[in-house]
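What follows is a set of notes on a single structure, which appears directly below.
Here's a slice of the assembly, chains where they normally sit.
Think of it as A, B and C in the order they're written, each chain with its own count starting at 1.
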Amino acid sequence: MIADVYIELKEGVADPEGEATKKALRLLGFKNVKSVSSRKVFRIEIDARSRDSAEREIKQMCEKLLINPVIQNYQIRWVE
Amino acid sequence: MLYKRADTPFELYEINVLDANDEDLVKISQELGLALNIEEMKKIKEHFASKGRNPYDIELQSIAQAWSEHCCYKSSKCYLKQLLFDVDAEYVISAIKEDAGVVEFDDEYAYVVAFESHNHPSAIEPYGGAATGIGGILRDILCMGAQPVALIDPLFFGRPDSEDIPKGTKHPLYLLSGVVSGIRDYGNRVGIPTVAGMLFFHDGYLTNCIVNVGCVGIARKDRIIRSKAGGAGDLFILAGGATGRDGIHGVTFASAELEEESEEKSRSAVQLGNPIIKEPLIHACLEVVEKGLLTGMKDLGGGGLSCVIGEMSLAAGCGAEVWLEKVPLKEEGMAPWEIWISESQERMMLTVKPKDVDEVLYIFQKWDVPAVVVGRVTDDRILRIYYHNYKIYEMDIDFVVSAVEYCRPYVIKHAEVVDAVSKPADIEKTLLEMLSHYNVASREWIIRQYDHEVRASTVVKPLQGRINREGHGDAAVIRPANSWKGIAVTADVNPWMTSMDPYWGTASAFDEMVRNLVAVNSVPHSFADCLNFGNPEKQERMGEFVESVKALGWMARGFGLPCVSGNVSFYNETPHMSVPPTPTLMGIGIVENVRDAITADFKRKGSGIVLVGETSKEFGGSLYCAVTGMKSTVVPETSPEKLSEYTKAMLEAFREFKVYSCHDVAEGGLAVAIAEMCVASGMGCSIDVEGEAYITLFSESNTRWIMEVREVEEVVRFFTKKGLKASHIGYTGGKSFDVEGVLSVAVEELDEAWRDGLTRFTGW
Amino acid sequence: MDRDEIRVAVLRIEGTNCEDETVKAFREFGVFCESVHLKQFYSDMIRDKEQRTFTDYNCLVFPGGFSAGDYVRAGAIFSARLKSVLQNDLEDFIKQGYPILGICNGFQVLVELGALPGFDEDRPIAEKPEMVLGINDSNRFECRPSLLKHENRGKCIFTRKLEKDVVMFPVAHAEGKVIFPKGKEKEYIDGLVQNDQIVFRYVDTKGSYAGYPWNPNGSTYNIAGICNITGNVLGLMPHPERAFWYPNTDGRAVIESALDYLGRI
């Protein structure tokens, strides 16, 4: 089974990468860009009996390692 | 009604303290998150009663900031003043009074030192918390008009193999990796080398990690900027990042115990830094300093605008008028009080004469750093704030800033004396366990993640010896100006010792700091302290604090080393536990010529090994006890006179004789110190020890060094003639560390044990 | 050209952070050297006396650091900005044979820009990047010494005065692994070797090509630094300006060689 873990910053948390990218794009002449934010995706392939048990396991991975709950949210999207 | 909405087109409340009884006052303090106690609330009520009006929310919030432990040191000042701040040295330009200590470096330059804790934010959000700690300490240096040149990061966590983690607490390894990444990503991006630090694991830090950050900067003496306004008529310019809701109540948060729900509740107190605003901010500030355009400068740290404007005005004996709507905001809908106390990062406050304003604004514009005029210095010691033409604040600055002070009561607890230490079962195994102990093993995992060489002035690096397989040094040496003169930096404290005996533990920390400075051939010059303790309202905690400060004062005075800067962090305590007393010391030494600095790796075969100093049976808080499980409360003692005599002799010996390498004796005693010298060089040695082998090898008596020298007999005689102890214990060479008739271990084996002692927890 | 005619610019944007020591290193040889913000070449918000053009200089240096935070990819934002405003000037500069040095982040900028590997003499800046300095195999920032074997046969103008066979310059980066387009590695390496564009390769204490930690990032063919086809553009991950004062002075020869070259034109 393959899932994408989609990680984004919580509302109100500074996003220096998004800001720097927006600034750069505007300097390059893309004046229509109104905002840029950065996200991170981990595509995880996992062996599991059921989607449910895989999802439980991926949630644990997120909590233990992949995300920082104070500043980030995550979503799991199944690819396969 | 306690709160009354004011008749303004924006959010503003009048707080009815005049009609509030004691219960109401407590409620107000809690509901508004002021962290003020009933006495303090009553004092406020009295003040406003005399004015015949109620305060607005922004006024109350402002007082709460100024009176927080973090901003005004209300619980520590009284003892610090009595016990520590009276060591003078003629080369100190400014100590304690400002954001950073300023000390003469040479005819042209001064070095600037600051040291702070960032404990609570790092416990909640290690990455952002530690990164903003770096951001904050850089601003402290910058606001003196100095170029930051080195960062130092002492770190303390629960044991890496901890299993039962209380609810609401994060695993020490999670915290460690978050903190180190935060320091790395911020420090590396702003381009200031992180050259030294320490890492200590102890159960007592499980629910409260300690993250201290220090910084050294360099400034031209005639360009040092004070943290005060120039005089009436000057304009306030706010430069740097925009102001948002991040970091609201950071200081009041830092001034209370962490609770289980702290994570949810205090998220807004965690600030997030942006190094890519900071880096140009540093350049722009230094450019306006260089051009002589400022009358004063101060960073926005705890308490935000509220503290910075109050303190800069008061220091100048002036008042201020602020136009709050000029402050650039990150988000819409912020209430005026939020703008006023927000601790958003990367901001500096400058005061400038009106004629220089355009030039200053141009320079900031050139560096793409936002800067705006937000107020004016007045001559009346009153602070007034306007928001879209409404007056929303008017208070006497003296009342707000010169706050409360407590000489809190304390008790001193003395532990029963135990000294149940004996020979180990297997001495070689014990030595290997010591080397692979997480408090001793290689720190390469941390050190290499930091750019410790950017600015190209790190002469003695934290890792020394054979290339890509180096060992630890005692202090880093940087060359901050154009001459060959250098600055040595080290950070030290041993919490095993301080928790057992705050007095002798602190004295030992001082001794170790001096030893490390001396080992690289630098003259100890000044120091800064970061005093991390538990809840000062508990008498036992206060007792630990007082004992520690007493020892520090005694050592500093006797040795003649001025304390030029520092920080007190209380409330490192949860219902589960308090941290061990942690007086982290950052020592600064002067190296006359960096080319004469000495490193710790053995250099050549067949040279003599000399042990300098006196060894007795002192195992309290030792690595030996930690590894064998034996018990001792005999924490090593020391004395400033003895330390001073040995220091002088050591430095003289470095001039008189050829000394190839030198290392101080600390955790694990003589055996570990020598093993470290072997590991760094890949070269073995054989030594002979007198007396009970395990005592000579593992006792942690203070004031000792190991030297690798050419003229052994002469060196020994040199010390003996002065009435000091030194003995020739052996020679370098070979592939193993041999102690005649006691142990023999291959250097490769020592190396292996030492090298993966930390990485077996961190994963690589 | 005499020493006192030589003018060196060390270019920067926000986050570039090794410019001070780089300027200091050049000045040590008595030449004029200043750190210049990219804005000074194009922005009309800059005062006249602080405006600059490339024709003011005869040597350009892209120093180390984290330009624009290294967000997106290391060096990407700096190079995109450069390309959008100064591509032609830069191409002329290279065609005229003036030296350009990229150290660490500067190397990343030159690669993202398409100025390195720089196979085409007539189009010194390729339309698209032709190689990458990717994330280190260890997936982390590493600050450590590196031993470099000098393999240039004379084309690179920055190493002609280098006497040693193996030098030590420290590295400090998270993205320094040379990667060529998949399937074309051999073609690229052969081309570089043939054109004498390989300058430095990572080796161990015995002077042999070796893996981690000697090759600190997993770089293809142990490449640490390369020059363009005309030898006047050098990019390298290790920092010669940090091996300049004491105790290690191996890096001096890089700057000395460039100045010596300028002295002859």
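Basically, a contact is a pair of C-beta atoms (placed from the backbone, for glycine too) under 8 Å apart; a residue touches a chain by one contact, two chains touch by 3 or more.
Owing to the predicted nature of the structure, the values given are computational and were not obtained by experimental measurement.
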- Task: Please express the complete complex as a composition formula over the shown chain labels.
- Result: A x2, B x1, C x1
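The rule we apply is simple: only the chains that are shown with their structure count from here on.
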- Item | Between the pairs B-C and A-B, the one where more C-beta pairs touch | B-C
- Distance between chain centroids, defined by C-alpha means - chain A, chain C (Å): 34
- Query: So what's the Cα centroid distance for chain A and chain B, whole Å?
  - Reply: 35
- Item | Per-residue multi-chain contacts in chain A, two or more chains | 16, 20
- Of all residues in chain B, which are in touch with two or more distinct other chains? 275-277
- Query: Okay, in this complex, where on chain C does chain B touch?
  - Reply: 14-15, 17-18, 20-21, 24-25, 37, 39, 45-47, 50, 64-66, 68-71, 138, 140-145, 147, 168, 170, 172, 205, 213-214, 239, 241-242, 244-247
- For chain C, which residues count as touching chain A in their complex? 68-69, 71-72, 77, 80-81, 84
- Message: With touch defined as at the start, can you tell me which chain B residues reach chain A in the complex?
- Response: 124-125, 127-128, 178, 244-246, 263, 267, 270, 272-277, 330-331
